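Below is the structure I would like to discuss, written out as C-alpha cells.
A protein chain is absent from this complex, but the other protein chains hold their places.
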Amino acid sequence: MTQTPSALRLARITKRFGALTANDDISLELGSGEVLALLGENGAGKSTLVSILFGHYVADAGSIEVFGQPLPPGDPRAALAAGIGMVHQHFALADNLSVLDNILLGTEALWLPFSRRRAARDRLLATARRFGLSVDAEARVGTLSVGERQRVEILKALYRGARILILDEPTAVLTPQESESLFATLAQLVAEGLSIIFISHKLDEVLRVSQRVAVLRAGRLIALRETRDTHKAELAELMVGRSVSLPQREPRERGPRVLHLQGVSATRGGRRVLDALDLDVHAGEIVGIAGVSGNGQLALAELLSGTLAHSAGTLTLDDQALRADPRDRVARGVARIPEDRHAEGIVGDLPVWENAISERLHTPAFSRWGFVRQRAARAFARKLVARFDVRLPGIDSPTRVLSGGNMQKLILGRALCVRGDAGTPRFIIANQPTWGLDIGAVAYVHRCLLDAARQGAAVLLISEDLEELFAISDRIAVMFKGRLGPARDAAAWTLADVGLAMAGTPHGGQHAA
Amino acid sequence: MMDFLSSLGDMIASVPFWVATLRIATPLILGTLGVLICERAGVLNLGIEGIMVAGAFTGWLAVYHGAGLWTGLAVAALTGALCGALHALLTVWLTVSQHVAGLGITMLATSLASFAYRVSFPQVSTPPTIQPFAPLAALQGIPLIGPVLAEQTALTLGAIALVPLAAWFIYRTPAGLALRMAGENPAAAEGQGLDVLRVRGAAIVGGSALMGMAGAFLTLSAFNAFFMNMVNGRGWICVALVVFASWRPGKALLGALLFAAFDAAQLRLQQDGGALPYQLYLMLPYVLSILALIVMARRAAYPQALMKPYRKGER
Partner (left out) sequence: MRLEARSRVSRGAVLVAPFAAIAFTLAVCAALVAWAGAPVGRTYALLLEGAFGSRFAIAETLTRATPLILTGLAAAVAFRARLYNIGAEGQLYLGALAAVAVGGLHDGSGFGLPPALLFPLMLAAGAAAGALLLLGPAWLKLRLGVDEVVTSLLLNFVALLFVSLMLDGPMKDPMAMGWPQSVAINPDLELPRLIERTRVHAGLLLASGLAVAVWALQRFTRFGFALRAVGANARAARFAGLPVGRTVLLCALLSGALAGLAGVGEVAGRAGYVTLDMSPGYGYAGIVIAMLAGLHPLGVVLSAVFVGAVMVGADSMSRAVGVPNYIADVIVATALLAMLVATLLTRYRIRWGRA
C-alpha cells in the first residue's frame, strides 16, 4: 500500500463528548483505489469518525488531508468540494421530492434565477449509465424500493464527482442478492479510480470487499490488517476485545399452539399493509421473521402488539380472539418489545419507575380508585432494575438519560414481567430487539429470549439481521410486500433462499409466473 | 328561493362585489404567501397576526411622517423582517416551541404597536389619517375586468403578480429547492452542504416581510388610518388558508379569492339589511376557516419536517 498515493489521511483525530472519548488519537490512511473497511461494534466510534470526516463534527484534535490538501474542519461543503461522498445508513433523501431534486440540491448557486434541470438530468443519466446504476430521474423518492434509494444515494455522490465514497452499514437494509449487486457496483467504482471506506460490523462482508481492515473498539484504532492476512476469528476477537459467546439455539420441547393467524389482513391509511397472513407459533419455540425493511414487518409487530387492528381473518392467542388493544395483550400475558425504543418503548421525560409500570398502570397491582399506588410501583421498578441489571442513576431520573443498552433492558424487563409474579409471558413479540446494541447487550437479549422459550413462551422475532435470525430461531418465515411465506425449519433454509424470498422470488430462484 | 338565487346571481355579476372581493383578498394573498414560505421551510409562523399589526402601524407611521407610500410599504416589510428575524432566532437557532414562540411574537408585536401608537399620539380623539394609495383609474379601459381593476390599488395587482413569482421561486430556482428540502428532510439538506439554519432563517425573514406588507395594505390602501384591532384575526385565517392550499401558491391565491368572495358576500348581505343579526355574518370568515381546515384535513400533505426543530447531530 505504500506505493499508491494516499487519497485520504487522518492524523491523530480525537473527539470527546463530555466524559466520553468517542475517538481517541486515530490515525488512518486510505489509498487511492482502495477499499478500506472500518470495522467495529455499535458505539465503537465509527460514526463519529466519519461525521468528523464529513464535517458534521469538529475534532478536538487532529487533522485531515484529502489528496494532499488539508480539509477545513466542520464544513460539509468543504468535504463535498474535496470529493468526499457519503452514503448514509438512513438515507438522506426527501421522500416527497423527485430523484432529480434530491440529487440537484446543493449543486447550483442559490441565487440563480432558475435551475438548469434538463442539463442536470442528462448529466445524471450519463453518470448512471457509466456506473451501471439505472434510475428514474423523475420518480418520487417515496415510491422507490430500499435498494433503489441506495442507488440514488450513491448517484448523488457520484453526480457531485466524489472521489472518495463512504458507505455506512450499506448492507443493513439489503437482501443478500442486493448486497451482491452492491459489491459489484463497488468493484466497478474502484475500477474507475474511486476510493471507498466501507463501514460495517459484519465480518464476512468485510473480508469479502476490502483490501484492508481497520478495527475500532471503544474509540481507539485497535488494529490495521491487510485483509488477505487476517481471518474471521481474529477480526471478531479484535472487534469485541473479550470473548463473548453469543448464545445459540438449543433443542427444546415444542408445546401446544399459542399464537394463530389465519388469513389476517390489515390496512393503514387506506393501504393494505398485511395481506392474508397465516402463521402459528407454538409454546417453547422461536419463530423468526426475515425481510427487507418496509415490507410489513412493522405492521405485523403492531398487529401483535395491539396497536393495529386487522380487517380480515382470524387472530387468536390460546384459541381466544385478540382485540386491537394493548391492554388486552397485557392482560393475556403478551410481552411486547417495540422496534423503536425512544419513539415507542419509553416516555423519555418521565422517570424510570413510571415507565417500568406504564403498561400495567391500569391493573389493581398499581392503581386503586384512580390513584397510582406509588409505593408498589417503585418497589416493582427497583426489583426490575436489579433483576435485569439496568444501570441508572436512580429510578426517579428521567428515562432518556439511559444508554441504549440499558433502555432496552428496561423495556425487555417490563415486557418479560408482563404477568407480574405469575411467570413467563405466554407470547413474546420482539421487533428488532438488538438494533444498535453492542455485542454484550445483544447476547443478553438473546439469552433472555431463549430462556423465555425454554420456560414455555412462544416467541416471534422480527429482524433484518439474518445472522441473528439463524442464531436463535427454530423456524424462519420471510415477509415480502405485506405477505408472509411459510415458516420453515431454520436448518431447511439456505442464506441464498432467504435472500431470494426477501426479494419476492419464492422457492429457490424458480421464477414465478 | 328563486328570488334568493337570482339576487345572488345579480350580486356575483356586479362590479362592486368583485371590487370588494379583490380588496379583501389582497392582505390574505400576501399573508398566506408569507406563511407558505415559512412552512415550506419547515417552520410554523404564528407571529403573523402581530406582524400584520406591526406592519400596518409602522408603514402608516412612516407615511404620516412624510415618507412616500412605497417607502411606507418598505418600512412595513422591514418591520416584518425584523419580527421574522426574532422568530428565526427563537425557533431555528434556539429551537423553542414554534407554537408558543409565534404566539409570543404576536403578543409582543401587537402590544409594541399599541404602545408606540400611544406614545406617538398621547391625546387624539379621532385617529390621524394619511392619503392612501390611489385606485388605478387608467385600467378602466380593459375589457370585462377593467371596471373591477380600476377600483384597485397597485398593491392588489402587486400581490396577485407575486403569486406566479412565488411559484417560480419555490419550484424552479435552486433556492426554492433548498427551501423545500429544508422543510422535508433537513438532515439530508445538511448532508448536501446546505446550511439548513440559514435557509430556514431566510425563509422566515422573507415570509415575515410579506406579512408586514399584508398589514400595511390595511393602513396604506384599504383604509387611511391605524386602528388597534384592524387586523382582527386575518393572520390566523392566512394560517388556515395555507393548509387549505396544500402549501401551493396557486391554490393559495384561489383560496384567498374564494374566501374573500364569501366575505364580500356577507358584507353585502349585511348592508342589505339581512334578516339575521349582523354578528352571524361577521362570524362567517372564522367559521369558514375552520371548515376549510376540516375539509382539507385528510388530504393535507404537510411538509415532512414542519414544526420539527433541526439540531445538528440529532437524528
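Letters are used for the chains, namely A and B, taken in the order the chains are written, and counting of residues starts over at 1 for each.
By definition in this document, a contact is a pair of C-beta atoms (placed from the backbone, for glycine too) under 8 Å apart; a residue touches a chain by one contact, two chains touch by 3 or more.
Since we're looking at a predicted model, the values are computed, not measured.
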(request) Taking the whole complex into account, name the chains on display that the unshown chain touches. (result) A, B
(request) Pick out which of A:Ala81, A:Val347 or A:Ala443 touches the chain that's been left out of the picture. (result) A:Val347
(request) Could you tell which one of A:Ser98, A:Gln150 or A:Ser305 touches the chain left off the display? (result) A:Ser305
(message) Which parts of chain B face the unshown chain closely enough to count as touching?
(response) 46, 86, 90, 93-97, 99-101, 103-105, 107-108, 110-112, 114-115, 118-119, 122, 232-233, 236-237, 239-240, 243, 277, 279-280, 282-283, 286-287, 289-290, 293-294, 297-298, 300, 311-313
(request) Could you please point out the chain A residues that touch the chain left off the display? (result) 18, 56-58, 73-75, 305-307, 325-327, 329-330, 336, 338, 343-350, 354, 358-359, 361-362, 367, 370-372, 374, 397, 401
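We adopt the following convention: only the chains that are shown with their structure count from here on.
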(request) Just give me the whole-number Å value for how far the CA centre of chain A lies from that of chain B. (result) 45
(message) If we count contacts the way the header does, which residues on chain A are in touch with chain B in the complex?
(response) 51, 54, 56-57, 76-77, 80-81, 86, 88, 90-97, 101-102, 104-115, 156
(request) Name, in rising order, each residue of chain B that touches chain A in their complex. (result) 168, 172-175, 177-178, 180-181, 184-185, 187-194, 301, 303-304, 312-313, 315
